[in-house]
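In what follows, a structure is listed as structure tokens, so that the remarks can point back to it.
Note that this complex is displayed minus one protein chain, with the remaining chains in position.
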Amino acid sequence: MEIDAKMVEYVAELSKLRLSEDEKVLMQQDLTRVLQYMDILNSLDTSAVQPLTHVSGVENVLREDVAAGSFGRDKILQNAIAVEDGCFKVPQTVE
Amino acid sequence: MQQTAKELKAALAQGKTTAAAATAAYLEEISKYDGVYHAYNSINTAAVEDAARVDERLAEGLTGLLAGVPIAIKDNIATENLPTTCSSRILEGFMSPYNATVIEKLAEAGAVILGKANMDEFAMGSTTETSYTGITRNPWDENRVPGGSSGGSAAAVAAGLAPVALGSDTGGSIRQPCAYCGLTGIKPTYGAVSRYGLLAYGSSLDQIGPIAHNVEDCAAVLSVIAGYDEKDSTSAEGVQFDFAAALNDDLRGKKIGLPTNYLGEGLNPEIRAAILAACEKFTELGAEIEEFEMPMMEYAVPAYYIIASAEASSNLQRYDGIKYGYHPESFTDLEDLYLTTRSEGFGFEVKRRIMLGTFALSSGYYDAYYQKALKVRTLIRQAFDAAFAKYDAIISPVAPTTAPRLGESLSDPLAMYLSDIYTVSVNLIGIPAIALPCGFDSENMPIGMQLLGKAMSEETLVNLGYAYQQHTDWHLRTPELKTELNTEIEMQKEAE
Partner (left out) sequence: MAGYKNTGYEVVIGLEVHVELNTATKIFCNCSTEFGGLPNTHVCPVCSGMPGVLPVMNKQVLEKAIAAGIATNCTITQQCKFDRKNYFYPDLPKAYQTSQLYLPICRNGYLEIEGDNGPKKVRIHQIHMEEDAGKLSHDAKSGSTLIDYNRCGVPLLEIVSEPDMSSADEVLAYLEKLKSTMEYLNVSDCKMQEGSMRADVNLSVRRCGDPELGTRTETKNMNSFKAIARAIEAEIFRQIELIEDGGHVRQETRRWDDEKGVGYAMRSKENAHDYRYFPEPDLAPINISDEHLARVAATIPELPDQKQARYVEDFKLSAYDAAQLTRSRHLAGIFEQTVALCNLPKEAANFLLGDCMRLMNAEGREAADLTFSPERLAELLKLVAAGTINKTTAKAIFEKIYAEDIDPVAYVKENGLEMMSDDGELDSLIAGIIEANPKSVADYKNGKKAAVGFLVGQVMKATKGKADAGKVNAKLTELLNK
């Protein structure tokens, strides 16, 4: 798989990463090399193989619907960029 | 101050020292040597008081293998009282509002946290060179890497700056630094140790495990941290390791598979020789070694990097500058806050994996990459299931080389990823593995081997490793430490 500059920009946008021009070039090279190596997987016929998402075999992990007390707002907010009226505060979002 | 947890426990039991005195001694060693090795990101300045409280509990009858034993914690495990940074700028100074389950278990057992150990940023790397807080040096040779990503944890134990440590292993991050630093480490079965509070890299691959001088100490730490946790939905129920019965050197009837294709091209011949010598030792001890071909070997690294990067790309989205961690001083709007935070907060290797993972999940490529990797993962599991139908364990190298020199690895990401060829399968299929020293190369750098077992076979692996260490002394060797760097020699070398 060849990664072009447009793909690098698209993926960077999805990842919310701003890359410098140098980084874009390097990223394009690195991703292309790595993905070309990964294409080795295509030599395996997996048409009849089920994907393995969970390795432990654990199923149906469910908890009772019983409420616990409040955790404490100060601890939740202690690392926030900005706080106002007990809320995290960020620049205005656009609709 | 090279001592095992077991030796320290004996000294405590005999009244030769106290937890507080032992802890103070480790803090002294850290202040003496960590300037050179940089095993720690942060030091628990209250460690002596914590230890004094454990001394009181010991006096009241507290027992247990880790009661009064100091321990280093990898900096991706959440602690309320010390920063948890993943060695990333994006979590600089982050104070977790809660403790990881393993931290709660250690506290209950009376272990004393010395500090948080350096690591590759978000555990992405195999040299600890991607750390935002600076490199860690290998105690066996300060010009070499300690391995990674749990390089700080390994360097701390190897340098005697902690008797034992916690690391985490997503693709070899406990085993490979152990191999590079002459230590013993266990990557437990997926689900054996709670991941609650482990800052996620690859959620379906990550496990916390012990790093120590020997198998017995590893078993002690693992027996404390393992067990079902209702806060972790992937936690296995009924995990209760009893290693006491496994600590013997009786290997009669044990069958170990040696995958000959693991010893082929690309493996350092000195490591190959050390592995074969270890096989002989196991034979001497009564185990049976059988050579076989392990299929799927070349597919593990690509499948692993797709899955790990994809999960990481999602796991690391929460670092957006709003709720915690690094945020830029100025930004124009929300989008700029996101972009600036993440671009300035993450290092390049992390960005590379986020990009790789995002690509593998993106519209139009999901089936060809992510889904494909998950299917290959099934095939890899089938291959290992077939092997474990025949063998109690598989013996394998940990890494193709001994510890590389600083600065050699990062420039070529593909080569770096390929060096994980012996370790990543274990994580892809969730089985346990133990890494332990089995020799030294001609430059006096440690060589490690690993033993792989089927899910929940930790007791068997401990038995094998313990027996081996009863009859070898690789794990007893310790490096000579430096109190300051000889920069002249380094500069000379660089000039050459």
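Note that the chains take the letters A and B in the order they are written out, and that residue 1 is the start of every chain.
As a convention for this text, a contact is a pair of C-beta atoms (placed from the backbone, for glycine too) under 8 Å apart; a residue touches a chain by one contact, two chains touch by 3 or more.
Remember, predicted model here, so these are calculated numbers, not experimental data.
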Legend entry - Option touching the unshown chain, where B:70, B:147 or B:197 are the choices: B:197
Legend entry - Residue among B:273, B:334, B:368 or B:485 touching the omitted chain: B:334
Inset, instruction - Could you list which residues of subunit B touch the chain missing from the display? - result: 76-78, 84, 86, 91, 94, 96-98, 100, 195-200, 203-204, 230-234, 310-311, 313-314, 317-320, 322-324, 334, 338, 358, 361-363, 366, 370
Inset, instruction - Could you please point out the subunit A residues that touch the chain left off the display? - result: 10, 13-14, 16, 53-54, 56, 58-68, 70-71, 73, 76-77, 82, 84-95
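To be clear about the criterion, only the chains that are shown with their structure count from here on.
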Legend entry - Euclidean distance of C-alpha centroids - subunit A vs subunit B, Å: 23
Legend entry - Of all residues in subunit A, those that touch subunit B in their complex: 1, 3, 7-8, 10-12, 14-19, 23, 26-27, 30-31, 33-35, 37-38, 40-42, 44, 46, 49-56, 58, 61, 63, 71-72, 75-76, 78-81, 88, 90-94
Inset, instruction - Sort out for me which residues of subunit B touch subunit A in the complex. - result: 94-95, 97-98, 189-191, 204, 230, 233-237, 298-299, 302-303, 305-306, 313, 317, 320-325, 327, 331-334, 336-340, 342-343, 346, 348, 351-352, 354-356, 358-359, 362, 368-369, 371-379, 381, 413-414, 417, 428-430, 455
